[in-house]
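Following: one structure in structure tokens, then a few remarks.
What follows is an incomplete set of chains from the complex, kept in their original frame.
Chains here go by letter, A, B and C, matching the order in which they are written, and residues are numbered from 1 within each.
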């Protein structure tokens, strides 16, 4: 089982990295770009556990450690190991 | 309730903004009408404790603020002190306590950003940062998280802006469990005749905004009011923490310093707490003018921001500058070079009012003096707290006197309050800009003053346990210790800045502590002739009725005329003699020894006699100046034994031992672990011995030769009996790794 | 000191913060005529004897250290200059920019400690026959500070063996006595690599900061070796 977790800054929180990357893309001529957001991507691989267990664990781990919930929000999907 | 200017303001809304009923009535009186919501928001921030100093101001007048070198005392963004050669130093310390508790990384980072802006706003190039940190019970896992986050935040922001963090202090105590302290000091260098002030002078001059765009960061009143509105759109709850962008800050520093090379810059001001509000009102107030602000021109990050939100936003990395009319384009060109957002957002007006214009309509119109000088100083009640009667005695006879001191010494060296802070300062770039002559790890940081033969020394200090037991004497000790740390580096003090961290000022006991603390700083500063040139007050450091120990942190800045004559604390050569300046008194009150070995916080605070203090410092400086000594280290937490150990183990090379022989009639643990003030350990070669003894005789200080440097052990015999003998390698291991090991543990 | 015709350029990116330090050492310690070049300038660098990309946090190290700076207009000129055999010294962030720009092989990963590290370390001169080390004795141990968050050198196995075969590894982390290995590796760099040179030998990237130990005001001056070598090899290119 793998949890694929996306951690992003909450709306309204200054995303200075996103701003810098957007700026650079524009300088490189990508004028089609409207906005860029930069966050974290985590893969947590589990030893054999059920979906239900994984679900609960991932949530807890995100709240506790993986995301800084004061300024970040997280989303995740569960998938079975390729 | 809807967050828009057409809400009719009433006393209830004023209360939700943190204003009292009485203050609201005063606003109505002074204004002669009901303010609209935007105006109320402006009052709420400008009349807050943070901006108006309404509880503390009456007490602060006790501080001595003048001296022959003072160019600018309290009242501007930072203090300015002349150091000769046409140069001056600009410095200040500021707190970012509460935000750091909520979000340690960003809270501490934006604290660094704020203090940097206070310095370069005056036209100075920031050249040094120091951080003074307080955390709660180390056993609380959240403290480890906070420690890591705060240090990372300072590291990230300071390093990225290219300003070295050259020193600081860290203490742990349960009293900070609900309120950690993050105080950051910054010092900048400036031409003495090129100090910029935050003045909006000259009717018709343009007001230019530059830096980051404005977002909805940290709008406190709004978050209070807004929950209803935001909830219904079921949007993510907007965080009120501000997020820093050190990269933009770096550009801001360079752009501001570029800008201020031009004669057409009239006044400049950073947007600190209360952002656009405080910067515009303060600039107008200092110049006796007004400002028309066109809110449509303010660069924004988010759509649909109201005037209220624009004015109260605490988005970071923003500045306001007034230039002479006709030079707008030149200014904007500089900001374009540095890729900063910038816009002409207003004009200086003759009428002393700030008017906000949106879509051609005036949406707020307030007389400057009503907003800035309106808040009445509060006459807070004062009462001596009862706890003092419980904690003030300590009977040494109740404490068993140990036969040997090795165990206590090891425990003290690995106490987080005494252990090496290397884990922290290794994360700070403390060398960038090539000025740091004495890196972190000695009593004071020493920085050369580029282009001259001078150096400045800086130390930040406060033992809040002392201040809890006796705020007056605790504060005196903070000043004395900080200044003593400078003396040990060879510098003499030229100015002080303070950050007064206290509990809830509405409690008379807290205000008593506050008054005593300020008086203590005042007395020590007067005696040691150190002017107070800037400072910051942080009140309400209290959670669920439990306040922190009073923590009046001071940072003293010193000068060395000859940068080559700087001194460090560690022993240099085998065979050198070890000498102790200052008298030791039989006392253990408030000591780290008492806390670590007996879990007690009580007793009278260590003795500080200011005359002896001054003598000890002058003597130490004299010896350094003459090149007589090889090291100087003051005795602070952990007393003489810890100071000796630090002399053996804190140097950059291999540790070196020492053999010490003491004779005294007082208890051996008090002699070795007591924290009597005004004591300095020095080391010197045999050839200098007679000269030093003669000099001591002449100056009237207490001085004794107590041992020699050398060997692999630190050994101390007391009245002929061995009290301590441990390999310095072992001592170093206890001392060096403790903090890092603590910080790296997980639960 | 060198004769006054020696000229060097220090490139300033937004966020560079060791630019003044490099300038100070070159100009005031070595007497090299030194000029800051703003990154937006697209100018010909051929008049300079060498070019320095200084340390700092160009573009805040956002995305990856050096990733954005390498698109700065000046980097076209730097690439051309290096291609024509001009000597380029990249220090810390400068090294990061050089690898991102492909002027040096490999990449720099986050320190394995996950922390920024600022402290004195020792490096061993693995190749004393380069333009940047020719005044060092082979195997010399230099004391030079590091100050970075992203300094773990990485290259795939093939690149690594090519680097070693061509003697492109110029500096490795070691202890005071010159021993390498885990214990002396501050950041997880492969094979303790602290600095490498390109195949042609005219572009050097290194994580340690030689400019921080080059002013005689301080007791440590090992960093002078790097600048001294560079200056001498520009004055008399043949070894």
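Remarks
We take it that contacts are C-beta pairs under 8 Å (C-beta built on N, C-alpha and C of every residue); 3 or more make two chains touch, one makes a residue touch a chain.
None of these values were measured; they are calculated from a predicted model.
The formula for the complete complex in this structure file, using the labels of the chains on display, is A x2, B x1, C x1.
In the analysis below, only the chains that are shown with their structure count from here on.
If you average the CA atoms of subunit A and of subunit B, the two centres end up 36 Å from each other.
Residue numbers of subunit C whose C-beta contacts span two or more other chains: 59-60, 62.
Touching two or more other chains at once are residues 16, 20 of subunit A. The touching residues of subunit B, counted against subunit A in their complex, run 102-103, 105-106, 212, 215-217, 235-236, 238-239, 241, 243, 245, 247-248, 301-302, 315-316, 339. Note for the complex: subunit C touches subunit A at residues 59-60, 62-63, 68, 71.
Of all residues in subunit A, only 16-17, 20-21, 24, 27-28, 38 touch subunit C in the complex they form.
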